[in-house]
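Take a look at the following structure, please.
For this view, one protein chain was removed and the others were kept in their places.
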Amino acid sequence: MTRALGVAVIGYSFMGRAHSNAWRNVGAFHPHLPRVSQQVLVGRDEPAVRSAADQLGWREWAIDWRDVVTRDDVDVVDICTPGHLHHEIALAALHAGKHVVVEKPLTNTLEESAELVEVASKARAGGVRSMVGFNYRCVPALALARSVIADGRIGEVRQVRASYLQDWLVDPAAPMTWRLRKEQAGSGVLGDLGSHLVDQVRFLLDDEIETVSGRLETFVESRPGPSGAEPVTVDDAAWALLGTTRGAVVSVEVSRMAAGRKNSLQIEVFGSGGSVAFDLERLNELWVDTGEGRTRVLVTEPDHPHLAPWWPPGHVLGWDHTFTTQAAGFLAAIADGTDPTPSFEDGLAVQRVLDAVERSDVAGRGTVDLATS
Amino acid sequence: MTRALGVAVIGYSFMGRAHSNAWRNVGAFHPHLPRVSQQVLVGRDEPAVRSAADQLGWREWAIDWRDVVTRDDVDVVDICTPGHLHHEIALAALHAGKHVVVEKPLTNTLEESAELVEVASKARAGGVRSMVGFNYRCVPALALARSVIADGRIGEVRQVRASYLQDWLVDPAAPMTWRLRKEQAGSGVLGDLGSHLVDQVRFLLDDEIETVSGRLETFVESRPGPSGAEPVTVDDAAWALLGTTRGAVVSVEVSRMAAGRKNSLQIEVFGSGGSVAFDLERLNELWVDTGEGRTRVLVTEPDHPHLAPWWPPGHVLGWDHTFTTQAAGFLAAIADGTDPTPSFEDGLAVQRVLDAVERSDVAGRGTVDLATS
Amino acid sequence: MTRALGVAVIGYSFMGRAHSNAWRNVGAFHPHLPRVSQQVLVGRDEPAVRSAADQLGWREWAIDWRDVVTRDDVDVVDICTPGHLHHEIALAALHAGKHVVVEKPLTNTLEESAELVEVASKARAGGVRSMVGFNYRCVPALALARSVIADGRIGEVRQVRASYLQDWLVDPAAPMTWRLRKEQAGSGVLGDLGSHLVDQVRFLLDDEIETVSGRLETFVESRPGPSGAEPVTVDDAAWALLGTTRGAVVSVEVSRMAAGRKNSLQIEVFGSGGSVAFDLERLNELWVDTGEGRTRVLVTEPDHPHLAPWWPPGHVLGWDHTFTTQAAGFLAAIADGTDPTPSFEDGLAVQRVLDAVERSDVAGRGTVDLATS
Partner (left out) sequence: MTRALGVAVIGYSFMGRAHSNAWRNVGAFHPHLPRVSQQVLVGRDEPAVRSAADQLGWREWAIDWRDVVTRDDVDVVDICTPGHLHHEIALAALHAGKHVVVEKPLTNTLEESAELVEVASKARAGGVRSMVGFNYRCVPALALARSVIADGRIGEVRQVRASYLQDWLVDPAAPMTWRLRKEQAGSGVLGDLGSHLVDQVRFLLDDEIETVSGRLETFVESRPGPSGAEPVTVDDAAWALLGTTRGAVVSVEVSRMAAGRKNSLQIEVFGSGGSVAFDLERLNELWVDTGEGRTRVLVTEPDHPHLAPWWPPGHVLGWDHTFTTQAAGFLAAIADGTDPTPSFEDGLAVQRVLDAVERSDVAGRGTVDLATS
């Protein structure tokens, strides 16, 4: 029997917890994939990372990711830090020959993403696997939507409505966080939630974005910080219109000010022969209309995507299960010697669209052509 | 007892039927308003208008609206023709001193609308009432939404999502009609459905549109006409972003290609303290969220707007009841000597926004400032 | 041209208004049926009936139904009084050779219903038409459900869940009305709402009820009357289990105490190959599941039952439109010389089931076999 793959997760906060959960459970649901050993959890605050490692099932903890990415007992480096650190850690891990998972967005800047793509591409030749963590590709209902579209069941796609709405910033008294500072977060809701939507559109349609127009808005311009009011330097809400290579038009709307919407990623795809619709707040359901009416498919059958390892029909999954499926996909790629998706190239493609939204907003909100700019 | 008000309806097709239905029923539900006499129905095709008049409860029929708008037994002229005839008929009726209802959109061009506003404004001084027929202001749930917003229950409005989706053009083999020819229809779905959305946004928010960017799209560029393929000269779908005087941002999306959506006008208004949401396919329901969750209000209580004359709670209304309520509002204004809403000024304000969408589309889709252009 | 059929409606309250509305509108939507003249509205309170007649479009009003049912200008007698008067008026009208519509329930007692069936049966031989007014047979979505079942699309029916829930008696302070006195109303919610459910089950399944068990409950035993507290002598809620000839089991639940349910008639029919589901609060929708998921059919297409005369797809109907369709069905039967449905026999069949529910409740709630008791 081969040695289990050693995994290191960098970051122990929200995403670090979600990824740890996935590594702890992936073997129980995917017994035929390579075994995993939760080798080391990395974070800068010693008491916190020690406690998190203990709680989340890790053998060890460490303070400095530099010491970890070269360890012999680490085969996979999974990066869950804030976005401005992704580039440096991923580069080091790839250079050390480790398989790398980067939580989305790939990086905070186009330049960094482009460099990561190049390095990952070379590493690929040596069998090093890399993936960006758009976990919603692992929602069974969305994977089913992709296959419904790919099978031509809704015809040629013409129009897509995509929105991702949350409300945790509705109250002007909600405090300042690193997510609202441009230097750490890169952008606001556009990068955080808009990146998921752009990735989903590319995933569902299997098509590329060619033209972009967009608008950003900051409704609450300063918020209480530890030492008084602090300016919010990122967007609270954003809108975009995207044109695809095959002629579809996609409207995008994201917000952290949408009172009453907690985590509502909604996508509706209209084709020449039908439509599909989805809402993340009801993640086990897909609506499919091929002419007879809107059909609510409870996506919990064993022959639906990603569901065979789980429970009987009607026994619904939750948000965190997507990470377990994502981890399984990465392990399968390692085992099969194939490239996992979404790739760093996918991550870069998303960043290029988000960058164009920002450029459009600055320049009067007219259309930006990605092919020529 | 005073003489009943004589009504003439011009047009006996879809809207002519809906308005006739309203004039036939308004007295039964509003006994305290002035009585109405269905005097004459007007149309160009003699056998058709004769048969329609007989069926829909009219005393007489006529071929030429010019003969009708000056008749002594006609007090109200209700114009339900295609848009390119609105201007001429309305002018004649106002000049004859008749109260005038014009089905939306007010006219096909800004110039025509501006002239109507001017003439109606003068006529108003002489007690002549005029109204444009945005019947969805009479949907009880939308009227309730307006009052929820006006009462400050959702705080300051920041973000609005408005869409109106139909699917009767999904099939490229669907035949050519006057609605797809620019010279008759003025525009495509933008004018037809977009006008309802712009009016609703102004109605719900009690706010004005200041900036506009937009895009139009024709997905199916020619359709079978009586003598072969004919070019479609209007838009199949349209998008806009609107900025209001008080700082709200409104996204608008309209389409006749949204497979599976039959008549789905959806509006969601997000404020600093909550939200409201509506879908015309479930026109008796309003969703209100003021912090505890999304509440489905079945808008059928006697103390809800417009509902006192109708049925007990839970006995739902249909689409056509909005026209009866609209007719009642017009009669009440005549009786009270007040000005009915929406006014021709409201109709013009909508036309200005739609015009700006078209200009933005032509000019690279950037922002148009209504104050300066 | 033949003379229009003269109609008399007896009763001008809730049902009298709804039926008047239907007679006033039926011609506009069904021009090929016999013409109708709203001849006379009958009620005991002179000022009230005079005012109602004027408002609702009637030529005349009258105080005594005895004078009316024999008039030469009356061809149709439509009985909308409380249930204890149905029997006497219907008998007189049938004896006078008039076509008769009786609002449900047919009568308050089995004996009365049996006699009406006998008399109507004889009158039928002379071309006299009779119908009981279960208007929900005219809900397009329910008529579609019946045809889905009849076409075998959900297989053999096994299990039905039927409920009709309202909440107007939730508050113990809600005042006494004739509907809560056994001598006038016959029974409480069982007869009022339960009768609709039993009729629907027979209509949808085209099957007969054979066995019945049931329970009645009065949660609030006295209510404020004009001269102090008065005992409630009917049921607030009722339950039944019905067995059909073909082996289906039907659960029935009705209540006027179901807080938050305004007028919610829900039916779900499960067969060996699928299911259908309906809720009157969303009366334009039918849910059909034949294996792929639950499909929401927006029942507003011209080829759906009863919809051809109305509006384009997605332009929803309301509760009162069912009465117009019901009136059209009655007129069509008169014109064609056929027997309209539901017949008095159908009305009696419903009464027999309701009677068995009451007997079961009294006798320990065990099963009553309709064939042997």
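Residue numbering begins at 1 within each chain, and the chains themselves are lettered A, B and C in the order written.
Quick note on the criterion: a residue touches a chain if its C-beta (ideal position, glycine included) is under 8 Å from a C-beta of that chain, and two chains touch if they have at least 3 such contacts.
This structure is a prediction, so every number in the text was calculated from the model and none was measured.
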{"item": "Full-complex contact with the absent chain, from B:288, B:331 or B:353", "value": "B:288"}
{"item": "Among C:275, C:300 or C:351, the residue in touch with the chain that has been omitted", "value": "C:275"}
{"item": "Contacting the left-out chain in the complete assembly, out of C:13, C:121 or C:159", "value": "C:159"}
{"item": "Contact with the hidden chain (one of A:81, A:130, A:166 or A:213)", "value": "A:166"}
{"item": "Those residues of subunit B which, in the complete complex, touch the missing chain", "value": "288, 292-298"}
{"item": "Interface with the undisplayed chain - residues on subunit A", "value": "14, 18, 20-21, 24-25, 27-28, 31, 51, 54-57, 166, 168, 261-264, 280-284, 298, 300, 311-321"}
{"item": "Where the missing chain touches subunit C, by residue", "value": "154-155, 158-159, 161, 163, 170-172, 213, 215, 217, 219, 237, 239, 241, 247, 249, 251, 253, 255, 257-261, 270-275, 289, 291, 293-294, 363-367"}
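The rule is short, and it goes like this: only the chains that are shown with their structure count from here on.
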{"item": "Furthest chain, CA centroid comparison against subunit C", "value": "A"}
{"item": "Subunit A residues counted as touching two or more neighbouring chains", "value": "293-294"}
